[in-house]
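Encoded as structure tokens, the structure appears first; notes follow it.
Here is chain A:
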Amino acid sequence: MNGLGFNTFIYLVIIPALAGIVILFLPKKERLIKSLLVFAATLFNLITAIRLFGLEETWHTKWGGLSNFGIDFALRTDRLSMFILLAVGAMAFLVAFYSFAFLRDKDYGKGFYFYYLITIAFVNGAVLANNLVLMLFFWEGLLVTLFGMLLLKGRHKYPTAVKALTLVGVSDLALMLGVGVTGFAAGTLMMDKITAIPVEGIAVLGFVMMMLGAIGKAGSMPFHSWIPDAADDAPLPFMAILPGALEKLLGIYLLVRICLPGTGLYEFLPHTPVSTVVMAIGALTIIFAVAMALIQKDFKRLLSYHAISQVGYMVLGIGTALPIGIVGGLFHMVNNAIYKSCLFLSAGAVERQTGTTDLKKISGLGAFMPVTMICFLVAALSISGFPPFNGFFSKELVFDAAMESGIIFYIAALLGAFMTAASFLKLGHAAFFGKPQLPEDKKVKEAPAAMLVPMIILAAACILFGVWNSLPLGQLIQPVLGDAMAGHNYAGWPHTPLLVIISIIVLILAIANHFFGVKRTGKGLGAVDHIHYAPGLHFIYNRAEERWFDPYEILMVISKFFAWIAYGIDRAIDWIYNGFFVWVANSVSKGLKEFNTGKQSQYVIWAVSGLLIVIFVFAVLVK
Partner candidate 1 sequence: MNLPILLLLLGLMVVAAVAAVMIRSLLKSAIALAALSIVLAITLFFLGAPLAALFELSVCAGLITVIFISAISLTGNKPKEEEEEKIRERRARFLKLPIFLLIIGVFVSLAWIANGINISGISDPAAPTFQTFKNLFWNMRQVDILGQVIVILAGAFAVVVLFKERDQA
Partner candidate 2 sequence: MDNLLLIITGSWIALPLLVILICNLLDKKTGKSWALPAAIVVSIGQMITTGLGLLQLGLTKSGFINFTIFWNVNDFEEIARSAWASAFFSVDTLSLVVMFAIGMVSLISVLTAKKMNPDKALNFTNLLMVLIMGMNGLAMVADLFSLYVFLEITGVASFILIALYKDKKGLEGSFKYLIMSAMASAMILAGIAIMNAVTGGVTFSHISGLFASGSSLHTFHAISLVLLVAGIAIKAGLAPFHGWLPDAYESAPASVSVLLGGIVTKMAGVYAILRLAQDVFINAKGFNYSLLLLATVSIVYGAVAALKQKDFKRILAYSSISQIGYIVLGAVCGSPLGFIGAMLHFFNHATFKSTLFVNSAALESQVKTRNIEEMGGLAKQMPLTGTSSVLALLSTAGIPPLAGFWSKLLIIIAVWQTGHSLIAGIAVFASVFTLAYFLMIQRKVFYGPAEEKFAGVREVKGGLAVSQVMLSVITVVMGIIFPLVLLFFQTRGMI
């Protein structure tokens, strides 16, 4: 392919990593050089991803003794990975551009850029890897950068970082196990050699574990609960790039790798128990995360819960194992990356300009930040599923697939859509409309251009991918499925009018609900209070806010219990060693010391007793 072989592949990993390492060695003050370096690296990354587009090639080398275990350094691109690489490149470039402005006066800029570039390198590597173990290597590397990024704001962010490390680590552990079992079941670790392992026997374990690894990275339940905490504690570009975009891209990439009909690692068929399990996880993620999002009173936290709930749609769509569902899931993934980043970026703009994201302190920002408001509105309408924005189309595809797989999943997805719309109506109303209210000074200006440009590009993409949805669907997504499409084309207006009508009714209901709520409480922020404080729900919400349902907290309680038992056992053993033995030894020794009075006669008596012992030994042996 004319010089585009391995060299280009590997540059996608090497160049960002190298740039990151160079940044680590640059002095802290060289802000411009660093920015330029990040800019160049991400731009290079994006251009390479574009150039690589259309290239389908595998490249692989054997090395020393490791080859005996099937761990080769093998890379490949196919339609799926090209598509993901392109999305990664675009998002990485835009967020990098944005962060130049956002991080200008932050002292952790250097560390952020370092981790950022390394993260991009690792994501590229994980997507490019053809060998499962190689992929695992990059995958685990991301855990390290995640941990590092969460600690950027200082040591006091430790609990959140540990929480993320634990949850993502558990899912990575599952993936590791899954990779092992998959390799065992398939007899090879090369992904292009593994196709459609039947999900039976040991392979069930392999499938479930790999699936857990994939959705764990994407931030689905039950590995989600670190994301809202990170929203409070991590720098905002981090939220936009990792939980907002890259992690979703990577997690869904692997999920599709596993589940893709025909060419996936496992034979994943519709209407099977495993499919139902995956869909159930998706549906539950949608419902619970969006329900939590509904009641949030903080811009970033609210968004972070949506970052979780949207994963539910993707998992639900792919979990149906129907072509329409997978196309819908992938499309939703791209759309989510676009509008969720845009939303996080607008949250960042608000945070930077007003100094807070607490919705109780700010309102009516639209007057001061009109561009931010418009970008926010476009993205919010997208995520809520208003036509003709991109979110509407991908959601409709997922609805279609869910309807076909089981009405219960459809209802769950619909409920999610209702609450999504309601929560964004509340958020938009509270933040940008209504009586202007600002934290301290009234001199809030529009965000700088470097922050606005990425937001505008993303908002434009929302509209573009909605109006011209045959571009992403036809060029990027449907080729991934290849023959499995069976001649279908899902581009254009949704094919099932009934579902569209229902969706629009739901949206109208959400608007009605909003006005009811606003009328009831008199302010935008209180638009969903009647749901929040409804009898029964109130109780559950309170518990949820107290993190009763946080799997991490439950895990911690369980592990604390085990730790308590282990501690008890350890103490007991320690007591035996440190307390009991020492006590015995000390008292014996003390006794001996007191016994050893220095009296000669006593020594003689001991010696005689020794003599008796010897005589006894001989007496026993002679007889």
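If you want to know what made the cut, all candidates are chains of the complex that A comes from, given by their letters.
To be clear about the criterion, contacts are C-beta pairs under 8 Å (C-beta built on N, C-alpha and C of every residue); 3 or more make two chains touch, one makes a residue touch a chain; residues count from 1.
Given the structure is predicted, the values throughout are model-derived calculations rather than measurements.
Of the candidates listed (1 or 2), only one touches chain A in this complex, namely 2. If you check the complex, the residues on chain A that touch candidate 2 are 585-586, 588-590, 592-593, 596, 598, 600, 602-604, 606-607, 609-611, 613-615, 617-619, 621-622.
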